[in-house]
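A protein chain is absent from this complex, but the other protein chains hold their places.
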Amino acid sequence: MAGNTLGTIFTVTTFGESHGPAIGCVIDGCPPGLELSEADIQPELDRRKPGTSRHVTQRKEPDTVEILSGVYEGRTTGTPIALMIRNQDQRSHDYGNIVETFRPGHADYAYWHKYGIRDPRGGGRSSARLTAPVVGAAAIAKKWLNQQYGTVFKGCMSQLGELPIPFVGWEHVPDNPFFAANPGIVPELEAYMDALRKAGDSCGARIDVVAQNVPVGLGEPIYDKLDAEIAYAMMGINAVKGVEIGAGFRSVAQKGTEHGDELTPQGFASNNAGGVLGGISTGQDITVSIAIKPTSSIRTPRHSIDKAGNPVMVETFGRHDPCVGIRATPIAEAMLALVLMDHALRHRAQCGDVVAGTPPIPAGAGG
Amino acid sequence: MAGNTLGTIFTVTTFGESHGPAIGCVIDGCPPGLELSEADIQPELDRRKPGTSRHVTQRKEPDTVEILSGVYEGRTTGTPIALMIRNQDQRSHDYGNIVETFRPGHADYAYWHKYGIRDPRGGGRSSARLTAPVVGAAAIAKKWLNQQYGTVFKGCMSQLGELPIPFVGWEHVPDNPFFAANPGIVPELEAYMDALRKAGDSCGARIDVVAQNVPVGLGEPIYDKLDAEIAYAMMGINAVKGVEIGAGFRSVAQKGTEHGDELTPQGFASNNAGGVLGGISTGQDITVSIAIKPTSSIRTPRHSIDKAGNPVMVETFGRHDPCVGIRATPIAEAMLALVLMDHALRHRAQCGDVVAGTPPIPAGAGG
Amino acid sequence: MAGNTLGTIFTVTTFGESHGPAIGCVIDGCPPGLELSEADIQPELDRRKPGTSRHVTQRKEPDTVEILSGVYEGRTTGTPIALMIRNQDQRSHDYGNIVETFRPGHADYAYWHKYGIRDPRGGGRSSARLTAPVVGAAAIAKKWLNQQYGTVFKGCMSQLGELPIPFVGWEHVPDNPFFAANPGIVPELEAYMDALRKAGDSCGARIDVVAQNVPVGLGEPIYDKLDAEIAYAMMGINAVKGVEIGAGFRSVAQKGTEHGDELTPQGFASNNAGGVLGGISTGQDITVSIAIKPTSSIRTPRHSIDKAGNPVMVETFGRHDPCVGIRATPIAEAMLALVLMDHALRHRAQCGDVVAGTPPIPAGAGG
Partner (left out) sequence: MAGNTLGTIFTVTTFGESHGPAIGCVIDGCPPGLELSEADIQPELDRRKPGTSRHVTQRKEPDTVEILSGVYEGRTTGTPIALMIRNQDQRSHDYGNIVETFRPGHADYAYWHKYGIRDPRGGGRSSARLTAPVVGAAAIAKKWLNQQYGTVFKGCMSQLGELPIPFVGWEHVPDNPFFAANPGIVPELEAYMDALRKAGDSCGARIDVVAQNVPVGLGEPIYDKLDAEIAYAMMGINAVKGVEIGAGFRSVAQKGTEHGDELTPQGFASNNAGGVLGGISTGQDITVSIAIKPTSSIRTPRHSIDKAGNPVMVETFGRHDPCVGIRATPIAEAMLALVLMDHALRHRAQCGDVVAGTPPIPAGAGG
């Protein structure tokens, strides 16, 4: 109820603050019998961890995960899987100057009014560092979904600040720090970020994620629609301000004759739906796009107030990502994987097992 | 779990299909002592009901609501409030021709694969008619929030198909069937719709909704962020494909110096955040924008398949809204109201009562 | 959250008060494709309805159920099933004298302090009449469990006030108004009740219920243990003050060598466990016993206070069951069925389908 649990059957309850002793999560409802060790989880954490290029925060965190429970002789037992990551590089003195003031665009002001107390060290609970346990949990979901249905997840940055990044191919994504599916544009992105850092400013980004080989029939028809749950999961990522499924906002100006994806014996002919109709997966690719706002912690002085309501100027030092979107791709994939995992199990509850390859017709070219 | 309940403390569980005997909902968790009768609910239902202009479906439904429980001598008792609306004008023979085929862009295909059975009469459970009970429930939430905090909800259409609708003033919204906040553009909208109807086609729309006088501190910080819950609620409305909070997708190209709303002793200086920071309300206006896809049921013949996978052409007759966005404004307001209501009660649970006017500083010009 | 929903996947949300317009429930999560009509539900309602003998309340309620949704062409569609029963014989003037006072042993006092308002007509929401929708919902669960696993439910009264009722055979239960599994003792029970009624007093009862052919593996291991959920469901029935599973309170004085049910290749040799070990069903019979307190609404004058705290004498007229336990057997069966149904679906979610006849060894003589 206090909002630290994600999912309904495959649940992830996280804990921890940016500069506390540890962060982690408890995953409940994982099917028993899945082969699992830290080696399945660590690579996903490494994709998201800080300090891997000059374009992200320079905080050094190995983000080494420990499985505390739920696995016996290398297989899940069906009982809760607890993951823990000890915080290492905390330097909380960096944040001392912001204890009494509110950073524009930051959660400080809202936390203070909600709880009457807040942990200011590194943003406390509101830090994007808290996406690490989610990425860890999603590694388990990804493995199970892949084994069960062949589902795979892909993601890339499609815009950095004012620079659109044309899609070239998924294979390029691991080769640059931006998760750009376009090798040629990387120098331009690097120059953009270098200029921004020098200016003491920050920028936003757009991230696209896709799930392929999704079984037909996932999602509930009225309120826990698959797309509604995806929107919830994505908007829950730090700094996200917008979510689109399929054609998204482009569908406003489309005609019905243009938007509605026709079906053929070979599958759907297009995918404006983004893989979801009536809140339920169709077997086509699930396509999602999100808008990430510019980082609020910047060196440029800004107008604000202190706790007493007096005007102050705020500059934020410490180590921050000048574009939080740069590390957001694996997080967005993780959220999508967790939503699909939960709905795969929900589907089993009411309707019995999804049979891989269920659809009597192929998902088709658009899929 | 099967997804027909909205909310966690103030819950709305709906039932019914487009052409079944009745639709309705059970509202649980309403605070006791609120004055309530059908007269509080009917006006909201009337704003959304079909058949009120030539631009919407011609199905005639008075949508008369009956309160079956939870009210004693004109006041809520704290026990479940059941609302029921009998379906009147069903004409299910109109739909006979679609039982064996799947309409492009429609939920038919997904329902069929999920459940192995579907109610084809008027779209069954997937009909937008099922938003009526939600609008009814939200009337109660709106009343309580207004009494408690002075919260008010406003909404308008900001784009119809390719036509943007510049905002002039909220006072114009009730005066036209499009919920346009702009009286001068109405003739153009009417002509656009008339042409579309003649062409047997449909179009999308963009709807904006706002909540004003929202207490500071609503929303949970990690997964049940206020903006995440709003995204979930909005994406759960039939035909919605995109959701934005505050600056939304515009924030991608913004700089941190531009996006982060500065604070002054007189309040926030701007509202790119859309009233939510770190997942928690700031006391500023909550601003939301949604993309609605074009109606999938159109008269123009389209390629599809039947249950056996054979190619067929599908034309949809019957009575349909050529733009489901036209009646979506009160629905979007309703969803926003239900989210805020639930979070107001969640806030009380953990942190005690929100005091109206809590913020030590005014929400300010941007608010 | 306000406590009017039972279950997690197969959920039953009830509404209504004793003397309001209607009572009913919304059942969500029912598997699709189950044949269902009112004829499946009405017989269970008839077993519990009032006015069927001189030993129960003389209120005349046909308790005719109407299915409002979720069924298409005689089969469930997987969408919510709403049941409604109109209240007929309300006579709320009978209760006028208790509006300002609190009946000893009754919910009046607690409701008043919780909500600051209460519906005094027939006990409002606290009336045992509200078990009717649950019995209706359970008819659906019983049918599904029976088709899926062959599960059957049986129940009987095993003690009426001071009179123990030795078990003779299940076949006798339908032949007397007490649900006694013993035809010989019925005249004694009738005489006991007649004397009690004359004395203006009431008595308690003990009810035993059993589920047979339960699949192995239902129940969650730590907090949603099957026995914990059964205890919750049973203690939630009006007037229940105690719950036992298997040997129950007799296990206090047992030795480990006596209590622990030995296993043989032919099955368990005894059933002290009552069919549950470690919170999970073993395939043996689930055996439950509950204690029901004497009805609090009695004609004998009793000391109490009014709302202002002044001493008053309270006599309760109107129509009441002199032993609410007499109609409790079908209710206890219903609660057990709903718990098993929910856990059958929960099991599918995490572990996949239970295969009927799963256990490699028979449940055995004690089962």
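Going by the order they are written in, the chains are A, B and C; count residues from 1 in each one.
Everything that follows uses one rule, which is that a residue touches a chain if its C-beta (ideal position, glycine included) is under 8 Å from a C-beta of that chain, and two chains touch if they have at least 3 such contacts.
The model shown is predicted, which means the values in this text are computed figures rather than measured ones.
Contact with the chain not shown here comes from a single listed residue; of C:A247, C:I286 or C:L336, that residue is C:A247. Across the entire complex, the residue among B:P221, B:G242, B:G283 or B:G325 in touch with the chain not shown is B:P221. From the set B:R206, B:H259 or B:R346, the residue in touch with the chain omitted from the display is B:R346, counting the whole complex. Chain C residues in contact with the hidden partner, per the touch definition given at the top, are 1-6, 8-9, 14, 102-111, 113-116, 125-126, 130, 159, 161-162, 196, 201-206, 216-225, 227-236, 240-265, 269, 272-274, 276-283, 291-296, 298, 300, 302-305, 308-311, 346-347, 349-351, 358-361. Counting the whole complex, the residues of chain B in touch with the unshown chain are 1, 9, 29-32, 78-79, 221, 345-346, 348-353.
Chain A meets the missing chain through residues 1-5, 8-9, 11, 13-17, 20-24, 26, 28-30, 32-33, 66-70, 72, 75, 77-82, 84, 114-119, 121, 124-125.
The rule we apply is simple: only the chains that are shown with their structure count from here on.
Chain B and chain C have Cα centroids lying 39 Å from one another.
Centre-to-centre, using mean CA coordinates, chain A is 45 Å away from chain C. Within chain B, contacts with two or more other chains are made by residues 1-5, 8-9, 14, 114-116, 125.
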